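In what follows, a single structure is set out as structure tokens and then discussed.
With one protein chain withheld, the remaining protein chains of the complex are depicted in position.
Labels run A and B following the written order; every chain starts at residue 1.
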Amino acid sequence: MRYLPLDESEREAMLTRIGVPDIEALFADIPADKRLHGLLDIPLAKSEMAVERAMSAIAGRSVAAGSVPFFLGSGAYRRHIPATVDHLIQRSEFLTSYTPYQPEIAQGTLQVLFEFQTQVAELTGMQVANASMYDGSTACGEAMLMAHRLTRRNRAVISGGLHPQYADVCATLAHMAGDRISRLAPDLRASEDIIAAIDDETSCVIAQSPDFFGNPRDLAAIAEAAHAHGALLIAVFTDPVALGLLRSPGEMGADIAVGEGQGLGNALNFGGPYVGLFATRLKYVRQMPGRLAGETVDVEGRRSFVLTLSTREQHIRREKATSNICTNSGLCALAFSIHLSLLGAKGLEQLAKVNHANAVELAERLAAIPSVEVVNAHFFNEFVMRTPGPAAELIEALAKRGVIGGLPVSRLLPGAGLDDCIVVASTETNTGEDRAAYAEALADCLTMKP
Amino acid sequence: MNVQGRPTHPETAAAMSGETFTGNRGLDIEEALIFESGRFDATGVDIDEPAPFEPKLGPHARGRALRLPGLTEPEAIRHYVRLSRNNYSIDAGIYPLGSCTMKHNPRLNEKMARLPGFADVHPLQPVSTAQGALELIEALSNALLIMTGMDAIAMSPKAGAHGELCGMMAIKAAIEARGEGETRRVALVPDSAHGTNPATAALIGYSVRSVPAGADGIVSVETVKAALAPDVAAIMLTNPNTCGLFEREIVGIADAVHEAGAYFYCDGANFNAVVGKTRPGDLGVDAMHINLHKTFSTPHGGGGPGAGPVALSARLAPYAPVPFIRREGGALRLVEHVEGSESFGRMCAFHGQMGMFVRALSFILSHGADGLKQASEDAVLSANYIRACLSDVMSAPFGDRSCMHEALFDDRWLKDTGLTTLDFAKAMIDEGYHPMTVYFPLIVHGAMLIEPTESESKASLDLFIMTLRDLALAAKAGKRERFLSAPEHSPRRRLDETRAARQPVLRWTSPQPA
Partner (left out) sequence: MTQILYSKDHEYVRVEGEEGVVGISEHAQQQLGDVVFAEVPPIGKKLKQGDAAAVVESVKAASDVFAPVSGEVVAVNSEVESTPGLINEDALGKGWLFRLRLADANELKGLMDEAAYAEFVKSLG
């Protein structure tokens, strides 16, 4: 078998050296009546060719985003990723290396993490960032727990503009940890009075900008109100490219900034693996979960990098750890960092500009269709479109016409009275033809309604 | 208390080796940070200027300019290629890390993961346009169900520790559904457990009660029975355990736990030893996470991403988190909301680590039933071969008994050498080897845990063994310098970790005022 180097004569020799008659002797501790004697009920080994054939057939039964006009975001964004990124992350030494616990032979990984941490801190306008978390949603949940530890309170206030699945993650964590949350109603027009929900028992306010409905928000006022009550602001974002044009969480007074980094360097991958970005104020660093790469020197005085402040982590603190996390999102963080290194600030701003320009043009086209309303006054690269009738059906009809038109809000927020709303996204990967095709297909679908 | 008192401040000042102008040493290149070598006004991505348009950002535009360097493609390739060369990797050598299962990462997996029908599909596309993606997840789930002999799989957890959390949350939900949420709040955890286990228990508000292993390295039914009480929600056992031993009394333990009204969580980190040889479901396990990045070869990527799907028994299946996949008529459907079910909630946005699912399924299809069984047998065979070949020079805490897929030694054999496990590990680096897992499990003094996996050729194993023998004999012969000044040949020598923790520098900072 192509992945198993030992041959039969070698196995025999090894058994002899060990001093057992056969391999089953080494499994003797398994209770006899629980030992499997035949083979598992799955097919036998397959050649590479056969595996490729089988898996390509399965892959062929999904519509790839790049094969159609595509306008879906809502927490994951279709980006053009420079060819360099995927090439570099496949280098053996990045792809197949372990966590850098032996820093002398892991300076590659450690220096990348140090650069990544710097980029994330700069992007979010915060003082310090960690070496990444699993994704934006779990980073959000961890931020909430961190705020509970820092304030010694356990009631989080959650904006109605937070991605519904992020809010669900926080709700699940809070319930399990015995904490409380106040979850505001879905806030289509960024009009909620979240400040009124903050009181002296609030540990944190979790608010997203641009929010789930595409609205950029002024979180500065919320930060002020939170601080006045001794609470923290956790600012969330789901597309890092937005920070190329919009005010950063740090500028708005956030205490913790968390977000999804998938939008740089990482493919859509049907939801994972993604990369959680997590940044905070320096004074809170000991309560920050996740790994941290720090600078030091070696015996010869050469600058080096090492995982540090590890005593916060599970392998040392065990039940007193800041979190139970063991892995970061290493390779995805590397991809993010490479993409951002290629872009630089100048490229990121330009990329953000194109995203925004495309969204603006799309919004104009769609709003020009009778019975279509674009809800947002302001947006970055996502906005809400309202149409007559159930949005979910409209999206299906569009899909049949070969257009992925966006997210029907009812899919993530059933029963919120937003069944006629679609969150439409437009990134740099859409062309003018794509946008025209969308408008045409939409007009078609709408005129066919009785 | 760190009773093993390891120095973290290098005390030996090394002689400076011959200096070069660049600081480079042949192919080993000293590479600056992108913030030092890159230009802050440059970019390496060509992006067309959009036609003039009226922005709609409102009053939310960035105030403070971003300061991030941009690299052109040649600069970027050089930077990252040079950095990569400072890393050890499985592709370059054995990683004998106990508990990590650093097996070979097949390249076919990478090719399959990049098929557009897997990689370029958005998680929120209309389900009718993502049937292939759902099919892939279903196929992997089915394979894992067959391997574990259990009833349901929660696919969404993003890593092993996340899977542990998922399994324990399901247990907590089941207990709350019985009305015992206030009374059962204790988790039984062996002191040999991985740190994630007690950390996970604490996250859901449970306190930890220790169930120590006996002198034979395993947990006995009596010990568990003595610790069981009406306040116990679950036991968290790793099997095979962190000492590399199969928990022989596991069935009796599972029975006792169930009789006491509690649940059995199994940490599946060491599943590689028993795939195709036994099934956790048959042993009485209620929940077990599977590390796809261990047993199923998905690449470690320098620290992640992982994936930690959780197999659940029939008793816990109703509480599985959303989302889950249902087959209805001829099509696959995603259940994304808890309403109408007893699901305990949601672990993360979207559906799980699809990229790792594709790789894991590619691994499973490639190996098949026969290959998977052979892999487990080879993993166990190789670990015992190493154990047998080193048992005369290194000391084992539980005597001369066979192990599963990893061999455990302690540091008694280093007594009187003036050397520690750490020194031994650093000397391995000079020989071209990544050290084994050291100082884990905590219950063994100076632990050295060696897991070769099934991916090593006999030649590779033999050289590894001979090298460790040479090092062990050198240690006993008093050749301390070889150890105390190690590593000498790696890109960096021992680091000042104390300084890194006392004066944390966690990012590059611009020398000029912002």
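In this section, contacts are C-beta pairs under 8 Å (C-beta built on N, C-alpha and C of every residue); 3 or more make two chains touch, one makes a residue touch a chain.
No experiment lies behind these values; they were computed from the predicted model shown.
Novice: With the missing chain put back, one of A:87, A:189 or A:286 would touch it. Which one?
Specialist: A:286
Novice: Which candidate, B:64, B:326, B:401 or B:502, sits in contact with the chain we can't see?
Specialist: B:502
Novice: Tell me which residue among A:117, A:310 or A:410 touches the hidden chain in the full complex.
Specialist: Considering the complete complex, A:310 is the one touching the chain left out.
Novice: List the residues of subunit B that touch the chain left out of this view.
Specialist: Residues 1-3, 5-9, 439, 497-498, 500-502 of subunit B touch the chain that is not shown.
Basically, only the chains that are shown with their structure count from here on.
Novice: Compute the distance, rounded to whole Å, between the mean C-alpha positions of subunit A and subunit B.
Specialist: 20
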